[in-house]
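Could you have a look at this structure, given as structure tokens, before my questions?
Take a look at chain A:
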Amino acid sequence: MSLIRVENLSLDIHGTPILRDVSFEIPQGKVFGLVGESGSGKSMTSLALMKLLPEGGDRSGRAVMDGRDLFALDEDTMCGIRGNEIGMIFQEPMTALNPVQTIGDQVAEALIIHGAATRREALTLAREKLDRVGLDGARFPLDRYPHELSGGQRQRVCIAMAVALRPRLLIADEPTTALDVTTQAQILDLLRGLVDEEGMSLLLITHDLAVVAGVADHVAVMQHGRIVEQGTTEALFRTRAHDYTQRLFAASAHRPEREPTVEDEVLLEVDSVRRSYALPRRSLFGPTPVLEAVRGVSFTLRRGESLGLVGESGCGKSTLTRAILGLEKVQGGSIRLYGREPISPTMPNPLRAGLQVVFQDPYGSFNPRWKVSRLVSEPFHLMPQTPADARDRINEALTEVGLTPADADKYIHEFSGGQRQRIAIARALINRPDLIVLDEAVSALDVRVRAQILDLLARLQESHQLGYLFISHDLHVVRAITDRVMVMKSGEIVEAGETETVFANPQHPYTRELIAATPVIPADWTEGKTHETLV
Partner candidate 1 sequence: MLGRLKLGLAVLAMVATPALAQRADISVGLVLEPPNLDPTSGAAAAIREVTYSNIYEGLTRFGPDGSVNPGLAHDWDISEDGTVYTFHLREGVQFHDGTPLTADDVVFTLDRARDEDSTNAQKQLFAAIDTVTAVDPLTVEVTLTQPQGAFLFNMAWGDAVIMSPESVETNATNPVGTGAFRFVRWVQGDRVELERNPDYWGEAPALERATFRFISDPSAAFAAMMAGDIDAFPNFPAPETLAQFEADPRFSVIVGSTEGETILSMNHQNEALSDIRVRQAISHAINRQDIIDGAMFGYGTPIGTHFAPHNPDYLDLTDNSAHDPEAARALLAEAGHENLTLRLMLPPPTYARRGGEIVASQLRDVGIRTEITNLEWAQWLEQVFRGKDFDLTIISHTEPMDIEIYSRPDYYFQYDSAELQAIIAELDETTDPEARTELLHRAQRHISEDYVVGFLFQLAKTGVANADIEGLWENAPVPANDLTGVRWTQ
Partner candidate 2 sequence: MLRFALQRLVSLTISLIVASMVIFFVIEVIPGDPAAYMLGMNAQPETIAALRRDLGLDQALFTRYLGWIGGMLTGDFGTSYTYRVPVSELVLARMGVSLPLTVYALVLSTLIAFPVGLIAAARRGSGLDAGIMGATQLGIAVPNFWFAMLLVLFFSITLQWFSAGGFPGWDRGFWVNIKALTLPAVALALPQASILARVMRSAVIETLGQDYIRTARAKGLSARQTVVRHALRNALIPVLTIIGLQFSFLLAGGIIIENVFFLPGLGRLIFQAITQRDLIVVESVVMLLVFAVILVTFLVDLAYAAADPRLRRRA
């Protein structure tokens, strides 16, 4: 039987349609996955259920939970339900907790608010809950403050808070998107476990099909505020009736076709590089503790080669990247371009011209006050003087990345995320560099856009014989685009080798852990389907 039944939920915000006739049922004690790309309306659906919509929201439809239409209830009653019968956790654990309250108080508050317990009882209960979500009392006493916890730990606190009163429905809105893959796995286990033990239902909202495949019993696929297809997970994954679903799957499983021709010429040579930072002193006169971000990393990258660098946040890959880009000096070892010229913040411009970069955030990567032409041509600064055929080269670069010369006179805000990444690539290409560092270059993109960009990158690599240093936390992507891969952990490269071999037969335990933690869609579910959709 179903715990909650949503009927024809439609929503407009300030007149713009957000949801249209969304209907679904969440069965008792099951996990219901709601999948869709950004802007598909999945988050709004959950907020609608909580009746926490932003101002100007105009909602119609029903959400029936044991005979009551939630939408018909007044605010007070709703307050009684939130956190009590329906709990919710959000995407950003870093900001989801009140920075000035201890985690104990924040968990306890949920209980106190609903009069479920006195403060003392509440605190003991809070303790239990925190233990339940894997924050043991020894390392995580109640008087800890959020800023003393990692992202994953904070998400656990949020969960403890949400399930403190054993709600019958837990809504999790992209609960693991902001987390590292190993942490993600743990959190998903935790959620699954709670569902199984406490018999509560879980509405899991995510953009990641693999995640749903792993934990959800039922799935609904959303597009443009509509549910285009829903059903039990396996069935839906196998059939994929709706073509949007198909495209989604195709994209997520997509691998660009590449015939890499790796030459012998060494583009980048990193030789036992060290970089460490001084941390604030513990005691006033004690020694300054040091964080060794990169400890003796060495590798080489050849022309035409695409080298992957995977690792979780804090493993030192960003620091290494900055050093390779010549934005930070290293304290030990050396980084050399073309195997000879040393890279450093003071390196000569002509040398810099051989090296370009594409960043993760398509929104922060461009000066909003500049026209595309100026943005793309900024690297000309590295030239002795701006080339005479600047305009042509701008147009050429834009065309190469699949935009039109006309776009040169537009401002960046006129472009979508995917287009922006294309512009970023154009900027990287304009000087005909030999090496491009791709720093999480596709991580912020929706699957379908990501697929296109990957294709573009593959094509460009062949046409220009570029060397790629591809930095990412997403193993799928790395596997899809790199020839060799390096696994980085706490400042060191723990494993390196041919991508396929490493993935097929990981040597280092950490590599295994990573691969194991990465959610995958069971191979047999998708047999034969992918290629079909590709051609």
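Quick note on the criterion: contacts are C-beta pairs under 8 Å (C-beta built on N, C-alpha and C of every residue); 3 or more make two chains touch, one makes a residue touch a chain; residues count from 1.
As a selection rule, all candidates are chains of the complex that A comes from, given by their letters.
Model, not experiment: these values are computed from the prediction.
Enquirer: Identify which of the numbered candidates 1 or 2 touches chain A in this complex.
Expert: Per the touch definition, chain A is in contact with 2.
Enquirer: Given the complex with candidate 2, which residues does chain A contribute to the contact?
Expert: Contact set of chain A toward candidate 2: 50, 52, 75-76, 79-84, 87-88, 90, 92, 95-101, 109-110, 113-114, 145, 147, 158, 161-162, 280-281, 283-284.
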